[in-house]
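Excluded from the complex is one protein chain; the other protein chains are retained at their positions.
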Amino acid sequence: MSDHAENAGNETHGGHETHHGDYVRVWKVLLVLLVVSVVGPIVASAIEHRPTALAVTLSTAFGIAVVKAYMVVKNFMHIQFTQRFVPYLVVTMLVFMFLLFAGAAPDVMKSEGRNWVKPGWIAENADYRAHHPDGSAGGAH
Amino acid sequence: MSSARPIATTRSASGMPTGRLAVWWVIASEIVIFGGILTSYVMYRLAHDSFAEQAAHTNTWIGAFNTFVLLTSSLMAVQAHKAADSGDGAKAARFLHYTCLGGILFILVKSFEWASEIGRGYTISSSPFWSFYYTAAGLHALHVIAGVVIMFIVAAAAKQYRDLHRVELIGVYWHFVDVVWIFLFPLLYIAK
Amino acid sequence: MIERFLPVASTYAGDIDFVFDLIFWTVGFWFLLAQGVFFWLLVRFRKRDGVRAQYVTGELKSEKRFITIPHALVLVCDVFIVFFAIRVWYDVKQHLPEAQQTVRVVAQQWAWSFVQPGPDGRLDTADDIKTVDELHVQVGTTYHFQLVSRDVVHSFSVPVFRLKQDVIPGRVITGWFEPTRTGTFDIQCAEICGIGHGYMPGRIVIETAEQHAAWMASHSNREIAAASGPAAGGR
Partner (left out) sequence: MATRPVEIREGHDTPGHHEEPSFFVKYLWSTDHKVIAMQYLFTGMFMALVGGFFSYVFRMQLAWPGESVPLWGLVTPAAYNMLITNHGAIMIFWVAMPVLIAAFGNYLIPLMLGCDDMVFPKLNRLSYQIFLLSVVVLFSSFFVTGGGFGGAWTMYPPLSGEAAYNNTPAGQTIFIVAVALEFVAFLLGGINFVTTAMNSRAPGMKLYDIPMVVWMIVIASIMFMASVGPLVAGAVMLIFDQTLNTAFFDPTRGGDPILWQHLFWFFGHPEVYVVLLPAVGIVAEVITVFARKKLFAYKTVLYTAIATGVLSFTVWAHHQFIAGIDPRMANIFTVTTLLISIPIAEMMFVYIATLYGGSITFSTPMLWALSFIATFLVGGVTGIFLGASGSDIYLHDTYFVLAHFHYTFYPIAIIGTFAGFTFWFPKMFGRHLNETLGKIHFWLTIIAFNGIFLPLFVTGVLGDNRRIPNHQVYPELDNPLMNGLREVATVFLVVMLLAQFVFFYNVVVSLVRGKKAEKNPWKSNTLEWTADSPPPHGNWKELPTVYRGPYEYGVPGRSEDYWPQNVPN
């Protein structure tokens, strides 16, 4: 909100002029990306090596979602033709959500932490049991 | 009660038209609403194995089809914006109606999908995954419905060449709804 | 200064009182200074005939000094307070000394029950000693407590220990205390838990080794109902 001081009192309405691009081409790229994001995890499920499969799933599903979202925001919502604070505003909101995640995840996402455990969560979590074969649920460390 | 618009609305000290400015603020406040529920979902998803097992019962093809529908409707919305900018209200209204059609199709597919999920016994109270599945998608669907209703109103005005700048505003909102779905789709359907 | 009104009955109660006192004097000094300056200004610059207010922008470095210097001093005090606060926090909540005894604290609407190991020294065996609203512990012994809730969020508060820890359903939270004096004191619920929240008083009885042994003996030969399992709050 700092770069519009000089515009005070300016009562015209164009703002920045929006430049319309080739929307159909953007749409075609988006559809290709959609196909990749669906096919990627299917391919991944055929891969034996688990870390590779996970990497393929994550990158095709979420990496491409980010790309798609960026394309929509840029080409359809014309964020680059708004005032500069708008992208900052959007990024700030996302940063706040990341803060929420960072603050809450050590409690909510974990099944155990310093001096506490969630026995119910551990009981249903096969991965955890695989790593802790004694199945102890009561002891904290 | 004044029927005329206040002068305040016509001022533009920030360099941005008031409506466009406001729509971005609406989007900012929506980001944190969806952010709250998706952050919660991601935390639970990463903590529970059962989420992946449950997510395997979702229908990826329906989700993908709905993504296709929303992407296409977004294309229509931006074409409407282009038409409105060139002053062609009738064309803008036509494209807006195509967008509405996309929204309605999305909701119809969604209802069909939900009905079949519920028919197979996966209700909102079946497990935390399904709770999130219905809550997050339901919140999104509510936005789709609201968007369609507003779009019909905007299209009716645009047809008579009134308030053409609104075409862009509803379009920006619609693209945001699209972006939310772009993230919901892999989160709910693909991550198995 | 808390110790003048409330007995000190755990090893770390004195440390928590110390943090309180430290903050009290540091912050109290600042508070009185600020209020003193504030009221002095009110008297000194009250409206008088023929005297006009000065024009001070506060943008000059020489003027800003009056803000930035106290500001830096506040920061120093903050660092000081953070250091001691975290040291005590680490000691009480984060660090867990080796336990000599373990007791399970089960909270429910609206009662406390306590499960202690019987003569075999282990929980979840047939000889566990279960008591309701009364916890017997031995002075000078390091206890671990496992907090379990059967229904809603409660809070296990023992004022004489300066100890408070919420009891969260679905979690087993472990903490510790070491009583340093004998006597009978309050256990309170410090988190609203429904209509009976105000009516779930527990008592902690801190006993000498002999008294505690006698109490153990009087309870261990009694037939005890099956103790609650570790997942009592989770399932």
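Per-chain numbering from 1; labels A, B and C assigned in written order.
One rule holds in what follows: a residue touches a chain if its C-beta (ideal position, glycine included) is under 8 Å from a C-beta of that chain, and two chains touch if they have at least 3 such contacts.
Not measured: the values here are computed from a predicted model.
Contacts of the undrawn chain with the visible chains, over the full complex, involve A, B, C.
The omitted chain makes contact with subunit B at the following residues, 1-14, 16-19, 21-23, 25-26, 28-37, 39-40, 43-44, 48, 50, 124-125, 127-128, 131-132, 135, 139, 150, 154, 163, 165-166, 169-170, 173. Across the interface with the omitted chain, subunit C contributes residues 1-2, 5-6, 15-16, 19-20, 23-24, 27-28, 30-31, 34-35, 37-38, 41-42, 45-48, 51-59, 63-64, 66-67, 70-71, 74-75, 78, 81-82, 84-90, 92-94, 109, 151-153, 155, 157, 159-160, 162-171, 173, 185-186, 188-199, 201, 233-235. The chain not displayed touches subunit A at residues 1-2, 4-5, 8-9, 11-13, 92-93, 96-97, 99-100, 103-104, 106-108, 110, 113-116, 118, 120-121, 124.
FYI, only the chains that are shown with their structure count from here on.
Taking the mean of the C-alpha atoms as each chain's centre, subunit B and subunit C sit 48 Å apart.
Once the centre of each chain is set as its mean CA position, subunit A and subunit C turn out to be 39 Å apart.
Chain centres here are Cα means. That of subunit A falls 17 Å from that of subunit B. Taken residue by residue, subunit B touches two or more other chains at no position, since every residue touches fewer.
Of all residues in subunit C, none touches two or more other chains. Note for the complex: subunit B touches subunit A at residues 10-17, 20, 24-25, 27-28, 31-32, 35-36, 38-40, 42-44, 46-50, 60, 64, 67-68, 71-72, 74-75, 77-79, 81-82, 85, 168, 171-172, 175-176, 178-179, 182-183, 185-186, 190-192. By the touch criterion stated above, subunit A contacts subunit B in their complex at residues 1, 4, 7-16, 18, 20, 23-24, 26-27, 30-31, 34, 37-38, 41, 45, 57, 61-62, 64-65, 68-69, 72-73, 75-78, 82-83, 86, 89-90, 93-94, 96-97, 100-101, 104-105, 108-111, 121, 124-127. For subunit C in complex with subunit A, the touching residues are 93-94, 96, 123, 146, 170-175, 230-231, 233-235.
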